[in-house]
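Could you have a look at this structure, given as structure tokens, before my questions?
For this view, one protein chain was removed and the others were kept in their places.
Each chain gets a letter, A, B and C, in the order it is written, and its residues are counted from 1.
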Amino acid sequence: MDITKRNIKNLYCVHLIVFLFLISSLTVFAQTETVAEEDTTTIFIPQSPISVTAEDYKYDRGESVVINWGLSPDDDGSGKVTGYEIFRSEAEQDDFISVNVVAPGISTFRDKSVENNVEYIYGIAALNGDDASPMTLSEPVLPDTEIVNWNLLNLFFIGLLIAGSVIYFIAHAKRGKKLFIRKIAGLEAIDEAIGRATEMGRPILFIPGINDMDDVQTIAGITILGRVAKVVADYDIKINMPVARSIVMTTARETIKEAYVGAGRPDAYSDNMVRYITDEQFGYVAAVDGIMVREKPATCFYLGAFFAESLILAETGNSVGAIQIAGTAMPAQLPFFVAACDYTLIGEELFAASAYLSNEPKQLGSLKGQDVGKFMAMAAIALGVISVTIARAWGGSFFPWLDEFMHRLFTITN
Amino acid sequence: MDWTTFGVWLAAVFTLGIISFLYRDNIFYKLCEAIFVGISAGYWLITFFWDNLYSKFYSQVTDPVDPQWTPWIGFVLGALMLTRLFEKIGWLSRWPLAFIIGATAGVYMMFYFVSNAMLQVSATILPIYTGSISGAISNLFIIVGTFCGLIYFFFSKEHKGAFGGAAKIGIWFLMATFGASFGYTVMSRMSLMLGRLDFLFGQWLGLIK
Amino acid sequence: MKKQVPLTITFIVGVVLVLSVFFPPVETLGEDFSLFFDIIAVFAFFLGGGNLIRVHTDRISKKKKDWGFSMITIGGFLIMLAAGLFKLWNPGDISADVAATGSLFQLMYDWMFNPLGATMYSLLAFYVASASYRAFRAKNRDATILLVAAFVILLGRTPLGMYATEWIPESFSLLQIPNLAIWIMTSPNLAGQRAIMIGIALGVVSMSLRLILGVERTHLGTDNE
Partner (left out) sequence: MNIKEVIAVILIIAFFLCAYFLFPKPVEFSQTVSIILTILLALTLLVIGVMTFMGRYIERRVVFLFVGIALTLPFFMQFDLPVPISPEVQAAYDELEKLPEGSKVLAAFDYDPPSAPELQPMAVAFMKYAFQRGLKIIIMGLWPQGPQQADQAIQTAFEVIPELEDKIKYGRDYVNLGFQSGNEFVILRMGESFKAMFPTDIYNTPYDSIPILKNVKNYSNIDYCFNFSAGKPGTVEWVQGAVDRFNLKMSAGNTAVQAPMAYPYLQAGQLDGLMGGMAGGAEFEKLTEHYDKATVFIKSQSFAHAVVIVFIIIGNVAFFRGRRRKK
């Protein structure tokens, strides 16, 4: 049974409501900015900045302090003030060190080099070349740790929304609802490619990229390996998997073994299917190129994180006449795979592949959840574009506000 | 012949050996490959040993002033990894794997979400009205392209009708992106060879001034 | 049990790391993870390095094809290992930097490792040409767009393109190939990149959730051992 359109619409309504809630809640946290005081006296020697305030930065681990000051009366754009120097001392020590120099006309600075729970006093001096005005001092300030970073409230809500829809569809699918998923050419071709290896009696080469298991692309490659290995185990074809990382070797062996056990042929599995070559990128490539020209695999899979080696591998594979299926989330390498391989999984498709191939409702549900995320991204872009365009073209009050809000919504403050 | 000259000759021979693979697989290349695999595996083991095990573990936990205890967690997990060598307790090696996968999933999820999704959406919110026609066209292309590109990636809806049309435009944008990136790269790839040629004809043969 | 514990570990570690972003006192947990990972990687290397030695000694002992090259590989591995571990020829003492100038380790890097790696990398100059020759053909509409975009950028990044379209008047300057190339890079290319990047982010979120929630579990091996 398919999910009805109405259900989807309802879900979008819920998202919209949360979205609007988010809008209203964020405005509460909008911070007011200090207004610089202007003066137009014309004295040559730079005068000290006025009214320096220092506050603990919210929200962090007591790592930074925000200093605001009123511009020196001489800082009127005529070049009499060439900058401001920010000094800092631990309170009650009077041992000021220079923290930084900022350009004239700037009246705020965030000092991220303080220690937690140490009290400081700041002093700002206006500079004119090498000469400096006397410092204006701030009240003591104590950088402190906050428990929750409220600045990331937008990230939290948007993340919750997207993660929520993925989890919602996974849970939904649990109750036995089958979802429609469109055909992905590169994945449809996997069976054909493995079949070809069977016919030709030549091995399959599987490259899970050159990054370690701490890259989510490698994990994606390994999960696809799980599905490929199942078919391989069924047909009893030779799979050859040279790897560049030891942890990947361990994980890949575990995965292939599982597939062989699942196919009821645990005896056919051998640790030699996966072998470690070297961690060095091009040493690995040199060896894999050698393997390709000597063993002439019928099918090559390149699924994971790839760098410059993508084209070397794909061209060599092409020259030995292998069918090649590639997939990576490295935008810089996608063009080479697209040009030199028969099928390429582009970015998101790599991550979707294992779910697609598994054909389990739960896994497919997560793909549906991703789509909701895309829909929200598109809705946000549409809303933002409309508001900023109207704000630029006609002004008014609502659209500039909405424009400002949309930008703030997607900006991460830290 | 001094040692540096010997080194330059060695490097030149290896350079030519690898290039010979372009013609076809041969003994010369096999030799280079074998040496490369051996020394590079050794190189990385040494790098791991001094940079990770020595600097990040040994010197941290034995620091006389402020000995750290957290690296021990890594040590224990690493030791569990080695249980694979023993048939009976081999399954314990899945614990560090589970740890790595959980942590990678957690870290990457937020990392990608912030810089790839949030900031890119924010950067795509551009005015179509910019005061200049060329600016408007450029922005329109970015917005429409991003939009249609995203539509192409929809999995749960068949590419048919208007939706299919948009997905088609999305593919065109992706193709233009791939073509452009590829074209841009050709130059870069050529320069890699220039470095080697500069070495062969300059440093080795001395034919270039 | 054999599968439940790992799944629980994945779940807890994953959730903690996702949430840690929002709480300043623990926001650096991700960095601690990278430290743990580096240490685990060393241990894993004993498995990988061991595999390397086993595969090649196996070849030598069974006198399989090309076993001579296996000897060279093992020899290279051991020499590099000795050079780095005992800091052979190192001008400093045992506490000196392993890659100090003049040490055997550094010399092997400079005269063997580096030229081999750099040349392997530079083969791309040739492969990129042969791939262009084969792939950039106007086979269908998609391929034609690929071809046109690549062609314009190729021309635009060289002075060739400038000479070819210098005659175009200033008011149509966008059509001059160098400008057109920049426009393609900053407009349609940017759009495609964005779509790919946003897609990847959502793919990663969904994949991570599948892993954390234990929906995806092939990598953890088999239940019924």
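Just so it is clear, contacts are C-beta pairs under 8 Å (C-beta built on N, C-alpha and C of every residue); 3 or more make two chains touch, one makes a residue touch a chain.
Since this is a predicted model, take the numbers as computed values, not measurements.
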item: Neighbouring displayed chains - absent chain, whole complex; value: A, B, C
item: Candidate in contact with the missing chain, chosen from B:Leu31, B:Val76 or B:Ala123; value: B:Ala123
item: Touching residues on chain C - with respect to the absent chain; value: 28, 30-31, 34-35, 38, 97, 114, 117-118, 121-122, 125-126, 128-130, 132-134, 136-139, 147, 150-151, 154-155, 157-160, 162, 178, 182, 185-186, 189-190, 193-194, 197
item: In chain A, positions touching the absent partner; value: 63-64, 82-83, 97-101, 109-113, 282, 307-308, 319, 331-332, 412, 414
item: Residues of chain B (touch criterion as defined above) contacting the omitted chain; value: 12, 16, 22-23, 26, 47, 51-52, 111, 114-115, 119-120, 122-123, 180-181, 184-195, 197-198, 201, 204-209
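Operating definition for what follows: only the chains that are shown with their structure count from here on.
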item: Chain-level touch network, classified as line, ring, star, complete or other; value: complete
item: Chains most often in contact, by C-beta pairs; value: B-C
item: Computed distance of Cα centres, chain B from chain A, in Å; value: 15
item: Between chain C and chain B, distance of the C-alpha-averaged centres to the nearest whole Å; value: 2
item: Per-residue multi-chain contacts in chain C, two or more chains; value: 21, 37, 40-41, 44-47, 49, 52, 113, 116-117, 120-121, 123-124, 127-128, 132, 136, 146, 193, 196-200, 202, 204-205, 207-209, 211, 219-221, 225
item: Where chain A touches two or more other chains at once, by residue number; value: 155, 162, 214, 216, 219, 247, 250-251, 254, 277-280, 282-283, 286, 331, 334, 336, 338-339, 346-349, 352, 367, 370, 373-374, 377
item: Chain B residues within the chain A interface of the complex; value: 18, 21, 24-25, 29-30, 32-33, 36-37, 40-41, 43-44, 81, 84, 93-94, 97, 100-101, 103-105, 108, 110, 112-114, 117-119, 121-122, 124-130, 143, 146-147, 150-151, 153-159, 174, 177-179, 181-182, 185
item: For the chain A and chain B complex, residues of the former touching the latter; value: 155, 158-159, 162, 179-182, 184, 213-216, 219, 247, 250-251, 254, 277-280, 282-283, 286-287, 289-290, 293-294, 331-332, 334-336, 338-339, 346-349, 352, 356, 367-368, 370-371, 373-374, 377-378, 380-382, 384-385, 388-389, 391-393, 403, 406-407, 409-412
item: Complex interface listing, chain A residues touching chain C; value: 59-61, 145-149, 152, 155-156, 162-163, 166-167, 170, 212, 214, 216, 219-220, 222-223, 225-227, 245-247, 249-251, 254-255, 257-258, 261-262, 272, 275-283, 285-286, 308, 311-312, 314-315, 318, 329, 331, 334, 336, 338-340, 346-352, 354-355, 358, 360, 362-363, 366-367, 369-370, 373-374, 377
